[in-house]
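The structure that follows is given in the form of structure tokens.
Only one protein chain is missing; all other protein chains are in place.
Chain nomenclature is as follows: A and B, assigned in order of appearance, with residue numbering initiated at 1 for each chain independently.
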Amino acid sequence: MKRLKKSLSLVLLFSLVSIAVVVGGEAAEKVPQAVQVTIRTILAGNKSDEFDPKLKDMEAQLKPLKYRSYRSLKDDGQSVPWQGTKSFDIPGGRTLTVVPQEFQNNRIALKVRLTQGDKPVLDTTVRITNKGNFILGGPPHEGGTLVLSISAAAQ
Amino acid sequence: MTRCEDTGKSIGRWLDGELNPAQSAAVCEHMSDCPACGEERRQLEKIETTLRSVLVAESARVELAPLWREVRQRIERKRAWYEGLLERSRELFTAPRAAWAVPVVIALLLGVFSLDSYWPGWRFGASRNSFAAVDSIDAHGRSVALLRENESKTTVIWLYEDQEVENEAAEEESKSSPAF
Partner (left out) sequence: MELTDWELVRKCQAGEMDAFQELVSRYHQKVYMVVLGLLRQREDAMEVTQETFFRAYRKIGSFQGGSTFYTWIYRIAVNIAIDAQRRQKRNPLDFRDSMDGVLEAQNEVAKDPFSDLRDKELREHLVKAINELTPEHKAVIVLRTIEGLSYRDIGEILGCSEGTVMSRLHYARKKLQDKLRTFL
């Protein structure tokens, strides 16, 4: 009984420490202050067989699009407060506007609008995994097709 | 504390033979002079003798032969394969060990799932993406496709230009839509 009590005391202490460590980590994630939104603008085409080395980390996501070439045009990352609005310049006179809406179950809800000049092209609300991304593609540009990788990470 | 209070606390130990000779003598002397403490002693002794008589009387009914026969049968009985395993696991996973194991497992699981808080970017497996959920989509009259690429768990929203633009694109020998 004495041994059991001693064991249980140590176990309780260990559990409390573990819970503190975990809760501390969880707490840091639970209340994100802003969202780091990154837009990677890629030009996909069939005129060459080039694959930009800068896009190596996205190879698995881009290859299924079945274009022969992929070239990174620009990477743009900005910190956006919740419910705040940030616009990103997209080649071809386009603008991508992003509004982080909420953070729930490790997913970030983003309201995204693509405009051409002042004409809306697409409005969508997407929930992506924290630090994950989705692809928006199709707008033509310079003989190829624009592929936008939109990612978000809670800060 | 009065002498009675002191003695009252010690009567039990005196009955149990747990006092040293000097303490024992002091308690005895007081009990012989103090009716209340003497009565306390009498009551405790009565409880003890009554309980003993009840249990001794009961145990006298227990015969050795049938008990031994039963014990022997248990010893000689061929145990089912799982009984040995159960007994072994009972011995192995004693209360103190189980008391350790349960919170350790819980803490490990919680820790693994929380590692990302301390090492951002760390994830189980190579891919950290999972399908994005599209709550709403409005292409303002254009055609749009919502696609999911299974291997990389990527959600793709693909905008199709209107027909005029497609014709232009075909002339330029560029593809405006993915092959999938």
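Methods note: a contact is a pair of C-beta atoms (placed from the backbone, for glycine too) under 8 Å apart; a residue touches a chain by one contact, two chains touch by 3 or more.
Since the structure is predicted, the reported quantities are computational estimates derived from the model, not experimental observations.
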Query: Which one touches the absent chain: B:A25, B:I47 or B:L146?
result: B:I47
Message: So one chain is hidden, and I want to know which residue out of B:L67, B:L85 or B:A101 touches that hidden chain in the complete assembly.
response: B:L67
- prompt: Can you list where chain B touches the absent chain?
  reply: 9, 12-13, 16-18, 42-44, 46-48, 50-62, 64, 67-68, 70-72, 74-75, 87
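Simple rule for what comes next: only the chains that are shown with their structure count from here on.
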Statement: Per the C-alpha centroid definition, the whole-Å distance linking chain A and chain B comes out as 38
Query: Touching chain A in the complex: which residues of chain B?
result: 95-96, 99-100, 103-104, 106-107, 110-111, 114-118, 120-121, 127-130, 132-140, 142, 144, 149, 151-152, 154-161, 165, 169, 172-180
Field: chain A to chain B touching residues, read off their complex
entry: 3-4, 7-8, 10-11, 14-15, 18-19, 21-22, 24-26, 28-29, 45-47, 60-61, 64-67, 107, 109, 114, 119-129, 131-140, 143-145, 153
